[in-house]
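Complex shown without one protein chain; remaining protein chains in place.
Chain lettering (A and B) follows the sequence in which the chains are written, and residue indices restart at 1 in each chain.
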Amino acid sequence: MKRFEPIAKGVSGILHGGDYNPEQWLKWKDGIWKEDLRIAKEAGLNSLSVGIFSWAMLEPEEGRFCFDWLDEVMDGLHKNGLTAVLATPSGARPAWLAQKYPEVLRVRADGHRNAFGGRHNHCLSSQVYRAKVKIINTELARRYGKHPALGLWHISNEYSGECHCPLCQAVFREYLRAKYGSLEALNEAWWSAFWSHRYTDFAQIEAPSPRGENDTHGLTLDWKRFTTEQTVDFYLHEIGPLKACAPQIPCTTNLMAGYTGLDYARLAEVLDVVSWDNYPQWTGSSEKDEQIALETGYFHDLMYGLKKKPFLLMESSPSATNWRPVAKLHRPGVHILQSLQAIAHGADSVQYFQMRKGRGGSEKFHGAVIDHVGHENTRVFGEIKKFGREILPQLDHIVGAPKPAKVALVHDYVNGWAIEGMRGALQGETGYTKTLMAHYGAFWRQGVPVEIIDQGASLEGYALVVAPMSYMLREGFADRVKAYVEGGGRFVTSYFSGYVNDTDLCFLGGFPGPLKEVLGIWAEELDALYPGDENAICWNGKQYRAFELCELIHAQGAEALGSYAGDFYAGRPALTAMTLGKGKAYYIAARTGADFLDDFYQSLLGELKLPAYPGGGGLSVQIRAHEKGETLFVINFGAQERLFKLDGEEIPVEAHGFALIERKS
Amino acid sequence: MKRFEPIAKGVSGILHGGDYNPEQWLKWKDGIWKEDLRIAKEAGLNSLSVGIFSWAMLEPEEGRFCFDWLDEVMDGLHKNGLTAVLATPSGARPAWLAQKYPEVLRVRADGHRNAFGGRHNHCLSSQVYRAKVKIINTELARRYGKHPALGLWHISNEYSGECHCPLCQAVFREYLRAKYGSLEALNEAWWSAFWSHRYTDFAQIEAPSPRGENDTHGLTLDWKRFTTEQTVDFYLHEIGPLKACAPQIPCTTNLMAGYTGLDYARLAEVLDVVSWDNYPQWTGSSEKDEQIALETGYFHDLMYGLKKKPFLLMESSPSATNWRPVAKLHRPGVHILQSLQAIAHGADSVQYFQMRKGRGGSEKFHGAVIDHVGHENTRVFGEIKKFGREILPQLDHIVGAPKPAKVALVHDYVNGWAIEGMRGALQGETGYTKTLMAHYGAFWRQGVPVEIIDQGASLEGYALVVAPMSYMLREGFADRVKAYVEGGGRFVTSYFSGYVNDTDLCFLGGFPGPLKEVLGIWAEELDALYPGDENAICWNGKQYRAFELCELIHAQGAEALGSYAGDFYAGRPALTAMTLGKGKAYYIAARTGADFLDDFYQSLLGELKLPAYPGGGGLSVQIRAHEKGETLFVINFGAQERLFKLDGEEIPVEAHGFALIERKS
Partner (left out) sequence: MKRFEPIAKGVSGILHGGDYNPEQWLKWKDGIWKEDLRIAKEAGLNSLSVGIFSWAMLEPEEGRFCFDWLDEVMDGLHKNGLTAVLATPSGARPAWLAQKYPEVLRVRADGHRNAFGGRHNHCLSSQVYRAKVKIINTELARRYGKHPALGLWHISNEYSGECHCPLCQAVFREYLRAKYGSLEALNEAWWSAFWSHRYTDFAQIEAPSPRGENDTHGLTLDWKRFTTEQTVDFYLHEIGPLKACAPQIPCTTNLMAGYTGLDYARLAEVLDVVSWDNYPQWTGSSEKDEQIALETGYFHDLMYGLKKKPFLLMESSPSATNWRPVAKLHRPGVHILQSLQAIAHGADSVQYFQMRKGRGGSEKFHGAVIDHVGHENTRVFGEIKKFGREILPQLDHIVGAPKPAKVALVHDYVNGWAIEGMRGALQGETGYTKTLMAHYGAFWRQGVPVEIIDQGASLEGYALVVAPMSYMLREGFADRVKAYVEGGGRFVTSYFSGYVNDTDLCFLGGFPGPLKEVLGIWAEELDALYPGDENAICWNGKQYRAFELCELIHAQGAEALGSYAGDFYAGRPALTAMTLGKGKAYYIAARTGADFLDDFYQSLLGELKLPAYPGGGGLSVQIRAHEKGETLFVINFGAQERLFKLDGEEIPVEAHGFALIERKS
């Protein structure tokens, strides 16, 4: 196996750094800037991210540029052996730009244009905004594209939101015209005969709005798709000058864990590397923190799956996350667990927001490497330094190493949008991500690696594909599932699958639509249960709690493995298995707790004989495979010591501790 | 007694049908349209409602009409022996209309005009909108007014909401000018000297708005009255062409159970027949469902009382109601109980939303006769068919039969508005409808029929009139009450009565104002209790819980029957009776639970010797009187079998079952 390439130029190990805003301290540069570099090295940092939100300092008035301070910063980084992650500044526009060209400000769904302020408050369709971004990005690329400190471009910041201005509406109409060709096709796809919504002119179409139409599902989905495409297009616009001047430098933009406003699977296609910002809400309660560890692991795997490649942890807090309702301090040790977990799941970096707490601004109480006190004799710094100086040097060989998995979990952003907009069953509480995490948990607790993919991904090579709540089946997915199962794969899906097509039109002829044959069932009705109400699934001699959603299905070819225990559908199938070709397809008809999912997937994993490293009680095991073999990251998020069994040996892992185990390949 | 006329032309029995949108399936008309008719007959349907929300399909561009498809549908209905309920399409306007004439879109209370979208999104004052509606209605009337399938006009759909556009504001000012004659009269009626709100020009008056004035009670009430009058006027505008072309066909518009935005008592005056949409939220929990049965019975009686005549159940769901937060399936049998209950309370139809689930649109998961699966082999269809083929045929003689009652309950929409806007006591929690239902329950549980009327109705012929929380006394009501009591009637009212006149001005000289003499009391103060706090009423040797509202009254001519048990007003009267002429007037000074109301009204009913059919435990008894005698509908909404005692006999009624008992007159 070959040595993998590190992501950023100029750094051979795991990237260790964070967001750094020296422009906030221009007046103190003789003192504070020097201290920053000294303390960075003291902490074992090897990079810093600069230029994020620096537009007003780089171009204080239209066309007048001020790079002196950034020159000094870049040179300082280089002299001190630190790599620069250099941002384009489009995440927030200068006041003069908003003042002179109001069109750059965003219009909200209610039709009112924003005033200047905040971040992410600009129209991605505005030609003025695009022109100004091109100019500043070109200036940056020309000046720093060949700078020896430059390791990575950081494009804008946390792209998000949408704009409803007339310019965006016009581009949206062009998008629809290109997609559908004719209004006839659009009207059918959107089922616009409902409530007399038939469009006879593209100009009649407006983005979903609380003031206008907000319940035409095809429109809502296309608007969300369009918002993603506009973001992709804007990203490509941003990197144009960078790629022209510095083709060797990779580009990324930082994503956000639970953000659902963009189809990250689509956006990831145009990134050189995925990066994201991770702010788990550790509570200090052991039981809750085990769940948070699981969810954080889920998000890491979601990010890994976007390109099936190592990614960067672009932001994380070394202590309190100031914008949480309860901004709890990280307990001793949490910083190291959190950082190691990222690497265990495929990160090739641990980066912080932020290097130094600002004196002002709404994030001045966010955790940082350097506190307002100014020196490094703080508890938090001690944790960072321990991580940077004692632990990270052991992990150089991990850089670029993949995280192989035989189990795939299907997390589809577009399906998630469709479920969110769905009117029926449990409105607004249908819980797509919650359900995916519940299934994921069964593997996490067994130490079985999972790859998270979307419906557009290939299913080849997996021993097991899990796709709960596949409400919307995107074009081609059902065919791929069929071929996969016939070829010997195991497929699991659940209640609320195979209801609608790409534009949210119901499949006719019975649910789960194109998956009926593969699954061998017909889902006739979906019962919704009130909070507190329960049914149960009988399977393998045990009863398991069922709640919230219970589907009334008929086995039509499939074998009924389990059945309902109560209500008027007692005895009807609740768990089925269909044999097709060399494979098998399972259907779980009701929402269940972790007990059922643990037992069910353990039974499947047993059949499939997949390697597992069962932890339990907050012990997570993740594996990265590299040229020398593989590294097991055994992390104990629990409050008790655990014994980790490996090849007959018992390895103790202390509470809130970890073990790094190397195995030869 | 004569045989009553059925409401719709061409149907001799109970109307059985539902909303049908074949225009959504134009592409499938060779298959699906044929299936629709076959399955409709299989279900025992005798009608279908068409044209609701069909404007864009009937007039795809301004002035170009497309009736071919509807011709085919109407002919198909006729050929298959089905009656058409034909709708005017004004419930939702086509996109071209909104695009070309933005004035037709509604302006919200905050002053912002809506964009195109949704339903009920049009200005009833717009001359453009009225002209366009007149044209399409005229076309419909000319083409189908004599069509043999046509049985009933369905005007628009669920009229509701209000528009704050300049056109509406202008018409509102004209309404006020006509009502008050002068600003002086208006200023006095609205007590505008308060907070310097005196108007010196009609042009200064604007509809209530969160951005402007929203606490001038007279203004708020007049705005609500105006909204009702605009709706009545628009309805009359809509039926003009229909009555001109097809005077023999009755007209209705479908009302909504708990909707309080319109004074339905006023709107009902212009309808040929009342119809409404009933979506009880059955929970599957027996105890809750008994309460829901009671509340649904209340709403049926409310609709019956609007014209004191049989009505139509225009919409109901055969299973899940998709827009409920928990869209629970109807349990087996629920469909039949729900449908029979409607007829028991005076409905001459059972109609569904919807005939076939749409492929798209926000109601695609709403219960229907035909599911997405496309065939009739579904559990839900089985219930519909059983009802249509086995039960309905037994009820032909019920058509048109009245539902006589000796007890009247006063539910006054305008009084309800006044209570809602009231600032004092328990703000926003004063619970007018909740209270009316609590009183209603005491009769429902006794199987004593109740007629629900408003303050404007005649009181003649009733043995008992119950009017709790008559906060506002509309002009003339107190006089009618006095004459009624003097003539021998029993009248019951409660705390929070006789406070204000028609324009929300307090009566001077002591509450309950014009009812002081009839009731023989003075209500000095109204105490509000915090949630959880309680007092009690001592009456007849028992103590009954009193809560939320306790009035401190003085007997001034009345006899104190009961008194308070606690607080600083312990011993003061809490229940009084005043003898006046040949009758008696009772006052209940505090809010109580069902225990008190049951005992109190049983005592009254005992004195009055009114016939009663006590059920209990979810057993409801309703009676319709017809030419051959009367039919008792005994419906058991409970989860236990109940014995219904009649003339010494004990008739078992199974859980979720019913008995239809015919008695000769």
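Here is the rule we use: contacts are C-beta pairs under 8 Å (C-beta built on N, C-alpha and C of every residue); 3 or more make two chains touch, one makes a residue touch a chain.
Since the model is a prediction, treat every value here as computed from it, not as a measurement.
Trainee: Looking at the full complex, which residue from B:38, B:79, B:146 or B:211 touches the chain that isn't shown here?
Mentor: Reading the full complex, the residue touching the unseen chain is B:211.
Trainee: Among A:166, A:210 or A:361, which residue is in touch with the absent chain?
Mentor: Residue touching the chain left out of view: A:361.
Trainee: With respect to the chain omitted from the figure, which of A:15, A:39, A:57 or A:450 is a touching residue?
Mentor: A:57
Trainee: Quickly run down the residues of chain B that touch the omitted chain.
Mentor: Residues touching the hidden chain, for chain B, are 110-111, 188, 190-201, 203-204, 206, 209, 211-218, 422-429, 503-511, 522, 524-530, 533, 552, 567-568.
Trainee: State which residues belonging to chain A touch the missing partner chain.
Mentor: Listed in rising order, the touching residues are 21, 23-24, 26-27, 53-57, 60-61, 89, 91-96, 98-99, 108, 112-119, 283-285, 319-320, 322-329, 331-332, 357-366, 371-374, 378-380.
Note that only the chains that are shown with their structure count from here on.
Trainee: Taking each chain's centre as its mean C-alpha position, how far apart are chain A and chain B in Å?
Mentor: Each chain reduced to its C-alpha mean, chain A and chain B end up 49 Å apart.
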